[in-house]
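Got a structure for you, questions after.
Of the protein chains in this complex, all but one are displayed in their positions.
The first chain written gets the first letter, and so on, giving A, B and C; residue counts start at 1 in each chain.
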Amino acid sequence: MQELINNIVAAGTFGKMPETLVAAIVIIVLSAVVFLGIAFPFAGIVSWVERRVWARIQSRVGPNRVGPNGFLQWLADGVKHVCKEDVIPTDSDHQLFKIAPYLVVLAFVLPWAVMPFSSSLILADMNVGILYMTSVTAITVVGVLMAGWASNDKWSLIGGIRSAAQIVSYEIPAGLSIFPVVLMTGTLSMQGIIRAQGWAPQHWFLFANPFTFVAANILYVSALAEGNRTPFDLPEAESELVAGFATEYSGMRYLFFFMAEWGNLFIIGAIITTLFLGGWQFPQVSNNAVVMNILQLITFNVKVLFLVFVSMWIRGTLPRVRIDQLMSLCWKYFVPISFVNMIGTAIWVAIWPEGNSVAGYIMFALGIVLAVIFIQRVMYYLRRSRMELYFRPTI
Amino acid sequence: MGAVAEYFDNIKNTVTTIFEGMAVTASHFMRKPYTVQYPDRIPVRVQDTLPYRYRGILNVDLEICTGCLACERACPIDCIVIACEKDQKTKILTISQFDIDIIKCMYCGLCSEPCPTGAIHHTSEFEGADFSTESMIRRFVTDPIDAYKPKKGPETDERIAPILNRGMRYVNEFAQGGEAWNGGVVDDGAAAPGADDEEEAAAKQ
Amino acid sequence: MSTLRTEEMTLNMGPQHPSTHGVLRFIVRADGEVMREAIPDVGYLHRSIEKIAEKVGYHGFMPYTDRVDYVCAMFTNQGWGMASEKLANIQVPKRGEYCRAIATEFNRLASHLLSVGTMGMDIGAMTPFTHAIREREMINDLIEELCGARLTFNYMRIGGVAWDLPPGWREKALAYLDHFEPILDEYNALISYNKIYIERLANVGIISADEAVNYNLVGPNLRGSGIKWDIRKDLPYSVYSEFDFDVPVGKGEWGKLGDAMDRYMVRIRELKESVKILRQALKQIPAGPVLAKVPRNFKPPAGECQIRVESARGDMGWYAVSDGTGYPWRVHVRTGSFAAMGIIQKLSQGLMIADLVTLIASLDVIAPEIDR
Partner (left out) sequence: MEAARIYQRIKDRFGEHVLEISDHQPDPFIVIDPASIEEVGSFMRSDPELALDCLSNESGVDYKDRIEVVYHLFSYSKRHGAVLKVKLPRENPTVATLENIWKSANWMEREIFDLLGVIFEGHSDLRRILMPEDWPGFPLRKDFVEPTEYHGISTVRESPIIRLDPKKK
């Protein structure tokens, strides 16, 4: 990053402008390109993918009209929302009402700074990377609470308060579940954590020991809760609160909330991938740095997108929990178990400071067994169903 | 059950039931979707896939209408209006108006049941949207037309015979049900309620 | 120390709310997430069907009965048919009764599927809803073939049914039942036994047996409270005495007896019982006419009667008064949802807002049936 700015200054493209100003321009332009070109389209495409995946789970077709297989649906939706009237309720707190969506988007945009796409593709490899990631994503709560309060609508208010309670509570198990990995690696840097793992599954922290396996699951669920995803979509619980904190929003501002929600899926996936799934690690097949970086980028994205897909799949399967159950799940189950994980990992590390490779193989084998059982169940349901039953012969 | 056992039982239950649920949804990735896109993604028109008994928008074949007014009387919602005049000398019944208010019609099928020739019948057409309420009134008579007189034997007029055949098929379907599939004997006496009444009424007209 | 001033929040839930099952309104007094009370406000769908009956005559009222409860219109059809038959003392032919039983049981499947599906949707799981609706669509296809309509059937007539089963229909129906049973197990695996789902439903809206009788709850709501009572079994009408089936009751397996989960599971188990009845009915159906001879100008003798039909939402009472003319003097329908709505104000006290949605769904109230 710094080299790039130095090069630009040296090239004299901007004449005699002070170096800091050039740096600011470069950063703004670059981030605009990154967010407008990568993050926002990603959120949009995820919305389409989610609708298609969800539709298949529900025996439906899903959006398939705009573009090939409906691929451009997200663009059509975006254009529609931008063209819509931006309704601001008369009795609302106008300033807060307007700011709220931007804060939510901010919380979605900031984590991309430490997103470790590959061994070199990272905007800023901070030494507190993972801490930064979890803390900036929590800014969402401010925006959501603000939206709920400023709408001057009781449903929105309940939604906002629910969201605040939920995000603040689930920060704790999420934070505690990061500890085992930090204990094992001794670093908070994203790249450092990834480098401590190998490309093979048995070297991933997911399978490093039983505690990290549990920690990974807790972190994933907590992250879903922070991202307001089913089964924790209480703040916008459609059947209870109409649309929760977003009830009064329309047009672009409404879209911002949902763009952030879909975009957050990538961030959730990236956190898990980095911490537990070996990040961008790929076998050294080439000495060419560019080729390796591309392969690593693909590896990272495949893992993240798989997790994004799983979250859609979960959304298509599970019902929503109630607010008191949400709280008891967090405080009665996740927090104690996370502590156990932390202590367990600490003991594990104390016994095997260099890690236990046998445990990795055993855990990986267990994971395979689980997957096989799962596939068997899937085939069982598939066999039993007779979906080819149609009463209208032409359909 | 102790509190500790319950605690772990809860965790076990949650994990296993979610596992099962995910398996069910995963199996749906490998199944065909059940919905079809309306209307342009199936090889035939939707109307043609509908069963014979489908109750769509009403239609009247005036060629075989006897002008008996059975349908008008049967309609609980008064959406059918018929005007008939009988010439005192020639004894010919002339239908001068046969209007159906499609907006009001609730597609109950009570009008097509007593029809002796199947002149008024439901089609499989259901797309009736239009821009004005006025255009939703189906006016079947433009010029006054002579009512059809049922003949003793089979219909001889080549123009009317196919229409009557269709009409009688409709009547048979409704009055007696389909052909009985397990050797059922269909009793003719159980035709549409009070079929005789209608004939009397027609005779009076 | 001065105390913080708090106040109750009055929430207006409905008439346009995603989960009030039609046009219903609740005035919710809530203290944060906990409700003090939810006062139902009904009447948004009042179409004065009882008044219409006085104007359209006996045969002409039949299509209107579809609109009393459009989710299970076969039962309202049958109720009106039975009331008129009882007034005029008409005997329905055996095959007609079998056709009625087959049609109503298919309709019960459809209605219960909608009920359990919306239950899932109200809890926040969208997939069970579409799966239930998918099965319901197939039943609608079958019924469409039978009577020509998917929702407002108008299949029955005074004295029997309008049309016999179409050719080949029985095989299709049996094929559907073979398909349906595994799907029901799959549905249970997907949602009914899901821990989150059970937690949401168990111990919500507990109705004791006494209360259920006192508030005149009927059908699955009554059985959910542990009372083994089914009109089909206990006061048999039509041909139900010829079928062998069980009456599932709530057992309180997941919480206290009479909670939302019990009512839900009663519906799920009733689906299986209905399949059982349908198999028997499709096998045993005799030959013969389907419609008794009833004059078109139907004039029952002066008198009054009340009949009870076990509809999908429970015992549906039809009270009809005739004055000897061609128009009924008075018709009154006592529906299951109307009674169920009466108990909501009492049950809602102390529940959470999210539970109100569960409660409404578990009582299976259908707005048109309340308001008529």
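Please note the rule applied: a contact is a pair of C-beta atoms (placed from the backbone, for glycine too) under 8 Å apart; a residue touches a chain by one contact, two chains touch by 3 or more.
If you're wondering where the values come from, they're calculated on a predicted model, not measured in any experiment.
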| item | value |
| --- | --- |
| Contacts of the hidden chain among displayed chains | B, C |
| Given C:Lys86, C:His112 or C:Arg136, the one touching the chain that is not displayed | C:Lys86 |
| Candidate in contact with the missing chain, chosen from C:Trp229, C:Tyr264 or C:Phe298 | C:Trp229 |
| Sole residue of C:Pro182, C:Pro236, C:Gly303 or C:Gly326 that reaches the chain not shown, by the stated touch rule | C:Gly303 |
| For chain B, the residues touching the chain missing from this view | 78, 81-85, 96-97, 99, 101, 104, 133-134, 137 |
| Missing-partner contacts on chain C, residue numbers | 42-43, 46, 48, 50-51, 86, 211, 213-216, 227, 229, 234-235, 303-306, 308, 315, 317, 319, 321, 329-330, 332, 334, 338-339, 341-343, 371-372 |
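Here, only the chains that are shown with their structure count from here on.
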| item | value |
| --- | --- |
| Chain contact topology (line, ring, star, complete or other) | complete |
| Identifier of the chain whose CA centre is least distant from the whole-structure CA centre | C |
| Centre distance in Å when chain B and chain C are each reduced to the mean of their C-alpha atoms | 26 |
| Distance between chain centroids, defined by C-alpha means - chain A, chain B (Å) | 53 |
| Separation of chain A from chain C, taking each centre as the mean of its C-alpha atoms, in whole Å | 43 |
| Set of chain A residues in contact with two or more other chains | 57-60, 316-318, 381, 385, 392 |
| Interface hub residues of chain B, defined as touching at least two other chains | 10, 18, 20-21, 23-25, 34 |
| Interfacial residue positions of chain B with respect to chain A in the complex | 7, 10-11, 18-37, 42-44, 48-49 |
| Complex contacts: residues of chain B adjacent to chain C | 10, 13-14, 17-18, 20-21, 23-25, 34, 50-55, 74-77, 106-110, 113-114, 122, 173-174, 176-187, 189-191, 193-194, 197-198 |
| Complex contacts: residues of chain A adjacent to chain B | 55-61, 64, 313-314, 316-318, 332-333, 374, 377-382, 385, 387-388, 392-395 |
